[in-house]
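Each chain you see keeps its place in the complex, though not every chain is here.
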Amino acid sequence: MSTQPATRVATSEFEVRTHGRGFIDIGDALRRALRESGLREGMALVFTRHTSCSLLISENADPEVRADLERFFARLVPDGDPLFRHDAEGPDDMPAHVRAVLTGVSVNLPVRDGAYGLGTWQGVYLWEHRSAPHTRKVSVTIIGF
Amino acid sequence: MSTQPATRVATSEFEVRTHGRGFIDIGDALRRALRESGLREGMALVFTRHTSCSLLISENADPEVRADLERFFARLVPDGDPLFRHDAEGPDDMPAHVRAVLTGVSVNLPVRDGAYGLGTWQGVYLWEHRSAPHTRKVSVTIIGF
């Protein structure tokens, strides 16, 4: 354990265009934000300003993992479930909110030696839960030195 | 991306009185904590010191969304489920712990220009999972400048 110099904050934002329900790897945008920050040790908060998409860390090698996640959540939170009364925007409206609550709208990442301290098989994804394409805003806050 | 001055920590706590199972908007208490911190850019950790309530971000416009979330979780994690052996405090005891694990006891918020960097439709809620009223402790840690 080593204690380090005084820390600074770096903030940035980017947009993600989604193509309806599915996963989008946001690793490139996150690496650019870190590189431009000039920070090398600390932590990052990645946050999306919506309630019907998620940010999450998942396996990045086999695309079938994301397909299985989609199949699992489609069964767990069915579109058009008569349980749901909030359906003004269609059968995927409330399921999108439930999925976002179950999987979260932010991820926290360690920063080590100028890179994210992720494992080999960890990717960071924006998960669009709505059937239609959307433009999603993501903010990055990095604190460190 | 811009890198900013050295950061400081601001800490505070507040209590939330719940009325049994349901959502309580904690936005006012969070905005007060930020205002009193004097910090304008950075990140905030909001944390509750319990294992049977949650903190979460959800849609803030239509109360039916929270009602649907409650209905969904009541079906997913049924009170009195014979699967559960930990029931010393009643049929809602273990379901409250499962709900807290599924939805989390903390939220992380970006801070931008002296406000939380939330989307228009995002609210921050304490979700009481027990049937009886409780007094819940929430801590706020803001790091920034």
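Chains here go by letter, A and B, matching the order in which they are written, and residues are numbered from 1 within each.
We take it that contacts are C-beta pairs under 8 Å (C-beta built on N, C-alpha and C of every residue); 3 or more make two chains touch, one makes a residue touch a chain.
Just so it is clear, the model here is predicted, and its values are computed rather than measured.
Peer 1: Full complex copy number, with 2 in place?
Peer 2: This complex, considered in full, is made up of 3 identical copies.
In this text, only the chains that are shown with their structure count from here on.
Peer 1: Please work out the Cα centroid separation of chain A and chain B, and write it as a whole number of Å.
Peer 2: 19
Peer 1: Please name which positions on chain B make contact with chain A in the complex.
Peer 2: Those in contact with chain A are residues 1-7, 41-43, 56-59, 62, 64-65, 67-69, 71-72, 75-76, 102-104, 107-112, 117-122, 143-145.
Peer 1: For chain A, which residues count as touching chain B in their complex?
Peer 2: 6-12, 33, 36-39, 45, 47-52, 76-77, 83-86, 88, 94, 97-98, 100-102, 104-106, 108, 137, 139, 141, 143
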